[in-house]
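Here the complex is missing one protein chain, while the rest keep their positions.
Right, subunit A next:
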Amino acid sequence: MLELLLVVRALAGLGPLVGDDHPASTSTYVGYLFASICVLPIAMKSIEGDRAVWSSAVVAVAAAAIGVIAVRLEMTA
C-alpha cells in the first residue's frame, strides 16, 4: 500500500518537470522529490522486526521529515 502511494507521488511529482511551467531549480526539485519517495521506505527498513517504542519514534522522525520535504517540494515546484 505504501509502495503504491509512493508510485503515485513519484508520477505526480513528474508533472512540473514535463509541463510548461518548469521549477526554478530543477536539481533542487528533483532532490526533494527523490527524498519524499525514499525516506519512509528506508525508515521502515531500518526498524524491520523491531517493535520497541523507539521504532515508533523513528517513524515519527521520518514522518515529520516528509512533512517538511512536502512543503519544500511545493515551494520549489
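Everything below uses one rule, namely that a residue touches a chain if its C-beta (ideal position, glycine included) is under 8 Å from a C-beta of that chain, and two chains touch if they have at least 3 such contacts; residues count from 1.
One rule holds in what follows: contacts and distances are computed from a predicted model.
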item: Protein name as given in UniProt for the chain not displayed, "Iron ABC transporter permease", "Spore coat protein CotJB", "Putative CoA-substrate-specific enzyme activase" or "Integral membrane protein"; value: "Integral membrane protein"
item: Touching residues (missing chain, whole complex) on subunit A; value: 25, 27-28, 31, 35, 39, 42-43, 46-47, 50, 52, 54-55, 57-58, 61-62, 65
